[in-house]
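The complex is shown incomplete by one protein chain, all other protein chains being positioned as in the whole.
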Amino acid sequence: MPGPARIAQGLLTDPRRPVSFRFDGRQLSGLAGDTLASALLASGRLLAGRSFKYHRPRGIVTAGPEEPCALVDLLTAAGREPNRLATTLPLSEGLRAESQNRWPSLRCDVLALNGALSAFLPAGFYYKTFMRPGWAWERLFEPLIRRAAGLGRLEAIVGRHAEPAEIVHDHADVLVVGAGSAGLAAALHLAGLGLRVLLSEQDSVLGGGTLLDPRWHAWRAHALGVLQRLPQLRALTRTCILGAYGQGVFGALERLEADESARFGGQRERLRVIRARRVLFACGATERLIAFANNDRPGVMLAGAALAYLRRYGVAVGERCAFFVNNDEAYEALFALRAAGVRVVGVVDRRAVSLAADRAAAAGVPVFRDSVVETVRGRARVRAVGFAQVSGGPRRHLVADALLVSGGHTPNAALATQLGAPLHWEAAIAGFVPALSPGLGALAGAARGEGGLAACAADGVRAARLLALELQAGAPPTADAQPFPPDERQTPLLALWDASKGPRGKAFVDLQNDVTVSDVHLAHREGYEHLEHMKRYTTHGMATDQGRIGGLLGAGVLAAARGVHISAVGQLKPRPYAQAVPFAALAGPEVREHYKPKRRLPLHAWHERAGATFVSTGLWLRPLVYGDAAGWEPVLAEARHVRRAVGITDVSTLGKLEVRGPDAARFLDFIYANTFSTLAVGRARYGIMLREDGMMMDDGTTSRLAADQFLVTTTTANASAVLEHMEFQLQANCPGLDVVLSDVTDQWAQFAVAGPRAREVVAAAVSGIELSNAGFPFMAAAAMELAGIPGRIFRISFSGELAYELAVPARQAETAWCALLAAGQPCQLRPYGLDALNTLRIEKGHITGAELNGNTTPADLGFARMLKAHGDFVGRHLAARPGLQAEERLQLVGVRCLSDARLRNGMHLLEGTAVGPGLGYITSSTPATADGRWLGLALLSGGRGRIGETLRASSPVHAESVPVRIVSPHMLDPENTRVRA
Amino acid sequence: MDPVVPLPAAAPVRTRSGHYSFWRLLREGLRGQRGWRPAWVKAAPRPRYKVVIVGGGGHGLATAYYLAREFGITDVAVLEKGPIGLGNVGRNTTIVRSNYFQPPNIRFYEYSLRLWESFEQQLNFNAMVSQRGTLNLFHTEAQRDLFTRRANQMRLLGVDAEPVTREGVRALVPLVDLDNGRYPVLGGFLQPRGGTVRHDAVAWGYARGASERGVDIIEQCEVTGLRRADGRITGVETARGFIGADTVCLAVAGFSSRLAAMADVRLPIETHVLQAWVSEAIKPVLDVVLTYGAGHFYVSQSDKGGLVFGGAIDGYNTYAQRGTLPMAEEVAAAAVTLLPGLARLQVLRQWGGIMDMSMDGSPIISRTPVAGLVLNGGWCYGGFKAIPAGGMTTAHLIATGNPHPLAAHLGLERFAAGRTLDERGVGPFPYAH
Partner (left out) sequence: MLRIPCPFCGVRDEIEFRYRGDASVARPAAQADASEFFRYVYERANPLGWHAEWWLHVGGCRQLLRLERHTLTHEIRAVAVAAAAEPAR
């Protein structure tokens, strides 16, 4: 049986190292250096998969990352990985791959029925049907469509920990994208001038087109030798520039070789973030397809791909090859295949005149000029090629098992256009070429529309000179220049997009998404005539290959339908990423357990030993409750112990900011809605801080440690936001003030000792301070010494009990904490966690994040009287707006449950049996320490006027509704006798 | 909650795109698909219209459609600087839902969701409204409390919302790693009627519906100036000449500030980029719209098989409609953390849409200081899902001169009055919303 086979020694394959692999369960063999595609071809296999919509059999069309058809599921330790390109997948021992989108098998696929029904399934058919009955879409049609759509299957085997991944940052003077003749010549030139050059090449080897032309092998070997000796030139293979992000920043994906991957613990890729002063795009051009009937049959392949398979892997893609071309470059494959002994049955050339065709004819190859291929016969493989003269005449046939097509080359403009480069039409190559503005970089070689390896190399040097001049690099070295082998003279191409004749047989412009010439015509007929509309209506160019080989065909067909030149239609806008990127590579190492940093308290280890359950609040890990028991009991036990005796809790997460300088007090008067300039040294004051729109931003106590030194505490959640707010206000709005802000949150550990016996405990542990009410009254602040550690003591209370907060340098936290525990033993001092802290503060009516929700004003929370009457402060002016004064605003109240039922945060408050949006909601709730009955805080419309009313607290999602009494938020000791005890 | 609007007789049908149906597809299939006609007429501008709508995106086209359909006003032109439907209506992540905190927002977006539910039957265009459910995960008790409050508020207003346990989350989305090493999933809330809509089809469907009722849809017609006389709008200067109008409506989210500036109006809006991504197409793995609560990431799977996902705005003023690298890393990290099974799936494309980020995170449908100039903008993250309600209520404002009851809270005057609708309580910092 005719077909592809390995017939020669490839440049990359090692005949002494056979590699076995499985495809669709069949054991096959290739060589080290093969890709899966070359190994499949070498094994005589053409069929690689089924198409997206019509499930037509598909083969291998290209030899690189532009492949639209040969997508396979790869079976690895990580599971089933869909849509891997056989054309770039390196063959490795034991590799297992399966074809996609077919059932039950690749040869026999039930949904190939779609092909038979295709007359009724044109582009966009789904917009016009499946609309009735209304319920049927979700329950019937959509599930069917979803199951039919999609190519590969994802089946992940997930471990417990993050897979290895990394993000590497690179810097260079010039990033050269692409290491073909232009890129190599340019990189060597730039590096020769002493510039730091990063040369990236998506292929596994450097050389690009020079790999395919034996006349260039010596030049290439020399260039690689020079490259080795230039330390300022770094070449990265298997590295694809994914996107150009401006400011000289590029993202790149490096795929690791198997042995490097093994050394890096199985890491598969590396994301590189490249910052370069200039970029040189030498990223070549991509050969394109031509539309004709059945141009998707296995065995139809791009001419350049056939050349690549022969040169790189020694594989002939067919035994009897026909060609269909519109340019001279494609003849290189013809001559190479013939030289290797493959029979070329004929060339169908769109042009009447061609130097390359003349040479082929002279060598005895049948050349059919002025002709186009109209159709291909054969289903699972090419059997014959039907062609005819453009001017008419009978259709003739060539019996062939491969049809090698070339419609010309389209410059790879994606990256340049991402930098804003406009595209202009270049008739000589029938393609769009970008024009990059100076200062960003340059284009060279085929990416700029050049043809021929020598011309490209020379263009690379030209572009390199330009950039060197911009970067003011030194004079170029004269020696060591290796001459370029001269290019053959070529006849220009003749633009050709569509050779299909009428609607018979599908002529594809997008092989992966099964978009045909007729689909483009239909889109045009229905008014989707702008390229972007046509793309979206037909899905042209939206598959994994992003229309690399067929994108311009669609534009060409559309232009013809509209009766305009293709330059008026344009080219699809390429967005990142240039190649598909695995999520893992994009994500980098900061995933799963490393997703966000963990902030641990200075005492974390102690809390752990004490059996604390930790909770993540923001980045912090905080002890929630101590002991193993679940439910409210252990929490209430901790809280009751505080109410009854004394407890200690770690409040080190509170934000702590030092404000120093002669103008510190003035600054705080501006930042806070209440006054701090009147605060005496050695005293603390509760403060409220507004945003400029008059809403509460944060609260906390601020202590005056010296005339020009304050210590501000913030809520845990707002610590960094408050610091940034103060820094902004100081630098933007108070530039004249002499104030220094320092964040000392991490420098100090802070503990609250709270309860009726707190004084006894603190007195036993602390020296240098007299703790009586007269000596150290409520809201006093002072220096102290604890277990020989100098620190600070504040008489402030969040729990509603007599309480002291003691601060010591973070590194001595455990010494101080243990000293307090020891001193507190006679008083039965016990630690309490965040939950108990919360219970205590709710009973007392203190607010926290749930009430400081960004939509509450000082008046809402009962602080209206704290606003100073005179002087400017942030938020003053807009707080006066009518909407912030309205009676119906939500105001802070307390709620007490009138039954034994529980309350929930997020319950809404309603009157009687009323329905509708409700009057407000519960923000915080807890069983009471006294009797276990639930109470809470709520934000209630006109709440202060409703104290004493009975309302219903309702949680429809839990089907709960309980009666509650509205009370003052100060549910415990409203006279503050306990804190002042 | 249905709108209190008059329903005049249907305007004459102008285009002959004809009725779309299964039978028509069959018939066309037999005759080579030759009988289809343009979905909307490519109109040329006339010198004067009663209403000129600037912006051929979702809101502009929907406003035109409802003006014609609900109010019988067909002397309307929609002006679009390029081809229609390629701004944010063609760049979003296609999600529809009505789970909001503030009652006025719930009502507004719920109205929109109801209109989505009858979109296809009303417009005879299959936009694939897929009510597959939106599932919001929570990871802390504080977040659970907020979501409980929101879900209860929704239920009290007659909107669907359900709590979902951890096990329920696992059942709905087997891909979720409940423990994920950092912020374990404690549970979620599901809005079963939330889902996705094929975004392009929305623009095309409204364009077809409006065009059939006599609206001129004028593409390639950039507005370069707003002409005024005595504090009243008189028309628009365009690349294709002056066009007079009694009322001009700006529906150009992303560019609202620029257009308003042509009438010397400064808006409480900044323009920011919101990015989106799509993965390669795979067989179904995700049947709901899923949002992560511990980071910037939300995702759904399109009918074509690609995972469509996004995060938050980049957070600085920009008109550049393109993606950036740091946000890609952040979003992908959240994705792999929550759904580790995606690690080997490949991301295909990244893009950006530029958004009107308003000062309180809620939209603006409003009169302006210039008489006859109406604004539909400030959509922040909510523009796509609001298209039907935005169009309907903007049409109501234009037709009656008064705000629609469901959009009465969306006027510009709310900022000066201190009646802002700050969903997340972040304050007047658009870059932080």
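We call the chains A and B, going by the order they appear; numbering starts again at 1 in every chain.
Quick note on the criterion: a contact is a pair of C-beta atoms (placed from the backbone, for glycine too) under 8 Å apart; a residue touches a chain by one contact, two chains touch by 3 or more.
Since the structure is predicted, the reported quantities are computational estimates derived from the model, not experimental observations.
Peer 1: Write out, one label after another, the shown chains that touch the chain missing from the document.
Peer 2: A, B
Peer 1: Among A:Ser105, A:Gln228 or A:Asn733, which one touches the chain that has been omitted from the display?
Peer 2: Of all options in A:Ser105, A:Gln228 or A:Asn733, contact with the hidden chain holds for A:Asn733.
Peer 1: Could you tell me which of A:Leu878, A:Leu903 or A:Val979 touches the chain that is not displayed?
Peer 2: A:Leu878
Peer 1: Kindly state which of the options B:Leu26, B:Ala171 or B:Ala416 is in contact with the chain not pictured.
Peer 2: Of these options, the touching residue for the absent chain is B:Ala416.
Peer 1: What residue numbers in subunit A mark contact with the hidden partner chain?
Peer 2: On the subunit A side, contact with the omitted chain comes from 245-249, 275, 420, 692-693, 720, 724, 727-728, 731-733, 735, 871-872, 877-878, 880-881.
Peer 1: In the full complex, which residues of subunit B touch the absent chain?
Peer 2: Residues touching the hidden chain, for subunit B, are 255, 257-258, 261, 266-271, 315-320, 324-326, 359, 415-416, 428-431.
Following the convention adopted for this analysis, only the chains that are shown with their structure count from here on.
Peer 1: So what's the Cα centroid distance for subunit A and subunit B, whole Å?
Peer 2: About 23 Å, centre to centre.
Peer 1: Under the stated contact criterion, what part of subunit B meets subunit A in this complex?
Peer 2: Checking each residue of subunit B against subunit A gives 17, 20-22, 24-26, 28-30, 32-34, 36-40, 42, 82-83, 85-86, 90, 103, 117-118, 120-121, 124-132, 139-142, 144-153, 155-157, 161-163, 175, 177, 180-183, 189, 198, 200-201, 204-205, 219, 279-285, 294-295, 301, 303-305, 320, 322-325, 328-329, 332-337, 340-351, 414, 416-420, 422, 424-428.
Peer 1: Can you tell me which positions in subunit A touch subunit B when the two form their complex?
Peer 2: 52, 76, 78-79, 81-83, 119-120, 122, 125-132, 134, 137-138, 142, 145-147, 149-154, 156, 158, 161-163, 167, 243, 245-246, 249, 251, 271, 273, 418, 503, 518, 522, 525-528, 530, 532-533, 536-537, 539, 543-544, 546, 575-577, 580-584, 586-588, 590-596, 598, 615-617, 691-695, 697, 849-850, 853-855, 878, 881-885, 904-908, 910, 915-918, 921, 923, 954-958
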